[in-house]
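Right, I'll just put the structure down here and ask away after.
With one protein chain held back, the other chains of the complex are shown just where they sit.
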Amino acid sequence: MKTLAIEYFAIFRDHAGTDKETLHTEADTPADLFAELSVRHGFPELQTVKVAINDEFGDWNTQLNEGDSVVFIPPVAGG
Amino acid sequence: MKTLAIEYFAIFRDHAGTDKETLHTEADTPADLFAELSVRHGFPELQTVKVAINDEFGDWNTQLNEGDSVVFIPPVAGG
Amino acid sequence: MEFRIQTTALLPEEDRHALEAPSCGGYVSFEGWVRDHNEGQQVLKLEYQAYEQLATREGTRILDEAAARFPIENAVCVHRVGELEIGDLAVWVGVSSGHRDEAFRACRFIIDEVKQRVPIWKKEYYVSGDSGWVNCEACATPGHSHG
Partner (left out) sequence: MEFRIQTTALLPEEDRHALEAPSCGGYVSFEGWVRDHNEGQQVLKLEYQAYEQLATREGTRILDEAAARFPIENAVCVHRVGELEIGDLAVWVGVSSGHRDEAFRACRFIIDEVKQRVPIWKKEYYVSGDSGWVNCEACATPGHSHG
């Protein structure tokens, strides 16, 4: 079990109903974590989602560590 | 003989020493007129010169008429 | 070189000063304004959200890339977040350089990359009463991949 800080933006924030939460989870990778949270919050299926770990773009299959902050990034639309 | 109004800009103004003059001339075309004025004012030889007749771009071999205004246009450099 | 996210109105006249230099002959700017329509829908207003830390990092990387690709003097990009009305300025890019060609190319490069890479999102509120996150609602598909 590890503790992670999750921050939500845009469509994920709307579905999660919160902008951040602290999570105790068995998830080893961002991919595991996203699957877990998708079920819990009913995230919509999106064409491409990226992940950031500790405020930098990360890999879906990297190992998550105790205390990591994780952000899932839906398709961007700045400008 | 016809009377023409000549206006000078940029390098031609510097050489003519005036910004405009009224000219009595036998010149039939802008080409004739330019040759006449080049001698009189010592215009430098430039790669491309255009001519405007009555405030519109004109042709070097057009017939000049009494009272026409003529401007010789050295290479432009706006911006 | 500065990329910034802010909640208050953008003031290009002020940020422009940072770009001035006696060696510069050209300045190109882009402004993204909130438009009253998008893809056939009448838009009432917009809401922008940014993941500020990463947006600022990625935006700064884009400016650095622009400076490496094009011989520009300086470049600044500021993006506004929060609720915006029709006609409001959402993003501003300013680029100064010795000659105009590189200023045009760098400015275009920056806004194109910002729109593609920087974690900023836009929710449109329509006259119809609907609303939606741009690029998120329409692209939702059953057989998706997030890998």
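For clarity, chains are labelled A, B and C in written order, and residue numbers in each chain start from 1.
Going forward, a contact is a pair of C-beta atoms (placed from the backbone, for glycine too) under 8 Å apart; a residue touches a chain by one contact, two chains touch by 3 or more.
Because the structure is a prediction, the values reported are computed rather than measured.
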Displayed chains contacting the withheld chain: B, C
Omitted-chain contact residue, chosen from C:F3, C:Y27 or C:F70: C:Y27
Contact footprint on chain B, counting only the chain that is left out: 7, 9-11, 13-14, 31, 34, 44-49, 52, 55-57, 60, 71, 73-79
Residue ranges of chain C at the interface with the undisplayed chain: 13, 20, 22-37, 86-87, 96, 98, 100, 103-104, 107-108, 111
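Just so it is clear, only the chains that are shown with their structure count from here on.
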Intercentroid distance (Cα basis), chain C paired with chain B, Å: 50
Whole-Å separation of chain centres (CA-atom averages), chain A against chain B: 74
